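Inspection log for the structure reproduced underneath, given as C-alpha cells.
Every protein chain but one is kept in place in this view of the complex.
Letters A and B mark the chains as written, and numbering starts fresh at 1 in each.
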Amino acid sequence: MRQSVEWQIAALKAVKAETRRVKTFTLTLPNWVRHQPGQHYDIRLTAPDGYQAQRSYSIASEPEREGEIDLTVERIEEGEVSTYLHDVLVPGDCLEVRGPIGGYFVWDGSMSGPLMLVAGGSGVVPLAAMIRHRAATGMKVPTRLLYSSRTREDILYGEELKQLASAKDGLVVFHTLTRNQESSWTGFNRRIDLAMLAEVVKPLGEAVQVFICGPTLLVESAANDLVVLGIKPAQIRTERFGPTGLVAGV
Amino acid sequence: MAEKFVSRGFVGKRQPADKDGRIPPGQYIREDFPVLSAGPTPRVQLDHWTFTIEGLVQEKVDWNWVEFLKLPAQSFIVDISCVTKWTKLDMNWEGVSLDTLLDYVKLDPKAQFVTAYSYEGYTTNLPIADIVNGQAFIAYKYAGKPLAPEHGGPARLVVPHLYFWKSAKWVAGLRFMEKDEAGFWESAGYHNRGDPWKEERYSNTF
Partner (left out) sequence: MKDDISVDTNQEMMLDANSVSGLLWDIFGAEMTAEPTKCAHCGNQAEIGTLLAYNQGPGVVLRCSTCGKVVLRIVQTPDAVYLDARGAVYLRFRW
C-alpha cells in the first residue's frame, strides 16, 4: 500500500506542561491519517532567510483521537527546535509537519503475545501511545511498563498511568528512579538492570514482545539483559534516542 | 509553486558570522568540540598501534607507539572547519608534522596522491601538495591531554586548511598512489578536495 507522506501545515491547538522541562503539544492536522502507536512525526522549522531545522518526535496520543495528535517534547537547552516549541510557539500558531512515519517500532495489537515496554526518560512517549491505544480499544493483552525516570517530578503521565493500571485489566506499571531523594518512594530505586528486568518480565512468559525506548545506553543495556534472560533478539524492538532523549538527536 | 512556509519567530541558533575574517563562508562558531562519526569508536590498544607509510615509496616504514612518541613533536594551534558547518577557532593540538614523517621515506616520482586510512575502514584522499610544508600533522594530544578515542585517539590526521572530514580519525597510515582514489565521503557526494574558503562541500565530479 503506497501512501504519500507529504509536509502539511498543522495548527497548535493546546499546550500542556507535563513537567518542568516537558510539554505536550496538541496539533490539529488538515490531512490527519490514522497512525500506529510508536510512529513519529517530523517537524520542520523555516527561518525567514530560508534556514531550516528538522527534528522527529514520537506521537504520544492514541490513533483513536481523530484529526489531531499529541507530541510530547523535552526542552533541551542547546536544541533549536525544542526551544522554539517551548519558548515561542503559542496556540493558534502553525507548524510544518510530516508523518506518520515509522514501520518497525510500532505496536497496534495485531502482534499476539504479551507486551513488555521499557522506557527511559522521554522514551516513554511512543510507549504511552501504545498503552493509550490498548486502553481505547479495550484490549486485555497482558502488558507491563518498566519506566525509568530521574526523580518523581520527572515522571510523565504519572496520574494517567496510575489510573489505567488501577483498572486491573492486565496492565501493570513499574517505576524506577535513578536520582531519588525521597524516603517515601515505594518503587525501584536504581538504574534498570538485569535483576529488575528479570523480576518484571518473567511473569509475561517467553512469547513476550518487547519495545525499549530511551537514551541509547539504557536501550543497549536493557536489550542485552533481556537477551541474557532468554528473550530472542527478534522479539525485541528498540528506539534509541541518543544521549539527550530526543528522537533523532538535538 | 506554493510560497514557502515560514515559522513565526524562528531564527535558529546560528552565531553571527565572521570574527576578523577567520570564519569560512557558511560556517558558524562552536565553542565545544562535537563528536561526529560514521561508526563506532575503534578501541586500539597502544601496544598494537602502528602508523605506516606505504605505497609508492622506495621502502615502507612504520612506527609503533613508543617509537612514534620519540619523534620530534610540535604544538599546533589551528582553526578547524567541519563540512557540517561548525568552525572551532584556536584548537590546540600536539603531534608530529607530516614533513617530519616524510623525511623517513623516499617517494616514488610517480606518486601524486595519498590516501589516509583508519583503523575501522575510513579513508580520505588528498593530493600530496596538500599535506607537505607544514599543512598536515598526526595529532595525539588535544588541549594538553591525550586525544580521546571519541575524537580519533590514539592519533588522528589533522589537515586544518581543508574540511575536517579530511582529518582522518584513528589514522593507521598513509598510502602514496599514482592515481587519485576517492575516499569514504568523497565517493558519496562530497567534494574531492574540500577547501572551506571556496565552500567546496559537495561533489564536483559526479
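Basically, a contact is a pair of C-beta atoms (placed from the backbone, for glycine too) under 8 Å apart; a residue touches a chain by one contact, two chains touch by 3 or more.
Everything numeric here is computed off the predicted structure, so don't read it as measured data.
Contact with the omitted chain, checked across A:Gly113, A:Pro142 or A:Gly242, is made by A:Gly242.
Of the residues in subunit B, those that touch the hidden partner chain are 34-41, 82-84, 121, 149-150, 165, 185, 187-190, 201-203.
The missing chain lies against subunit A, touching residues 1-2, 4-5, 42, 56, 98-99, 101-106, 191, 215-217, 221, 234, 237-243, 247-249.
Basically, only the chains that are shown with their structure count from here on.
Centre-to-centre separation of subunit A and subunit B, using mean CA positions: 38 Å.
Residues 9, 45-48, 50-51, 53, 78, 80, 83-84, 88, 93-96 of subunit A are the ones touching subunit B in the complex.
Those residues of subunit B that touch subunit A in the complex are listed here as 4-14.
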